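Yeah, one chain of the complex is gone here, protein chain that is, but the others are all in their spots.
On to subunit A.
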Amino acid sequence: MNKTAEIGEVIDRVQDGMTIMIGGFLGVGSPLNCLEKLAQKDVKDLTVIAIVNSYPGGSFDLAALFERRRVRKFITAHAGTCPEAVRAFKSGELEIEYYPMGTLIEKIRAGGAGLGAVVTPIGVGTLVEQGKEKLTIGGKEYLVELPLRADMAFIKGYRADTTGNVQYRGISINSNPVIASAAEYTVAEVNEIVAPGEIDPERVGTPGIFVNSVVQGYSLPQQQEIYRRMWTKSGYLRETIA
């Protein structure tokens, strides 16, 4: 079965009010092309679930969704890096639900893995415990955190074969394999699409059964150029004369 698709086809599936999970961490390991096309689509009232927000300062990755006012609710561990999301939250246009990062990723994992809850000590004694069931196990208090699932997920990998097996590269694996498992329909944007067998089975980071569509993103050299430009602009990289 060939899961290769055009980005336009998968974006057509997105409807008003859907819950969308997005892989990546502050813009690294983010499905940049899907996000750009999603932001351009006339869709509203999305609930977006992502571990953190956009690359600091905005105008990149997730920021486009907030800048085009596509999001009604944001479920995350940290919202502060996207100025437009902060503005919309302060003005009341955007609702934000925070979870500790480790709790959020486990809630998503539970959603994908068929578990009924996550039982964690993190957040006990803080605002996070408000409205949640508590359990005492072995004399220690835990919060009962419920699973999260989405209608669609967009993840970013390095390579995928046409059956949907995804290989990751570097630290950009981050939230992607967990998010891939927790949606009704998962789209993998990759640098390169290859034939089955090209990815060594031991190198498959997300098995193809979790992936519904594979779309072509930037090539690795293009991606390298984009991040180098961004990091240089942010002052994180300094151009030196060879």
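Keep this in mind: contacts are C-beta pairs under 8 Å (C-beta built on N, C-alpha and C of every residue); 3 or more make two chains touch, one makes a residue touch a chain; residues count from 1.
Keep this in mind: contacts and distances are computed from a predicted model.
The complex includes a chain that is not drawn, and of the options "Nucleoside-binding protein", "Acetate CoA/acetoacetate CoA-transferase beta subunit", "Carbon monoxide dehydrogenase, medium subunit" or "Biotin-requiring enzyme" the UniProt name matching it is "Acetate CoA/acetoacetate CoA-transferase beta subunit". If you put the hidden chain back, the residue from A:A5, A:M18 or A:I122 that touches it is A:I122. The omitted chain makes contact with just one of the residues A:E67, A:E106, A:E145 or A:D161: A:E106. Mapped onto subunit A, the interface with the missing chain covers residues 25-29, 51-52, 55-56, 76-81, 86, 89-90, 96, 98, 100-103, 105-106, 109, 120-128, 158, 169-178, 205, 220, 223-224, 226-228, 231, 234, 236-240, 242.
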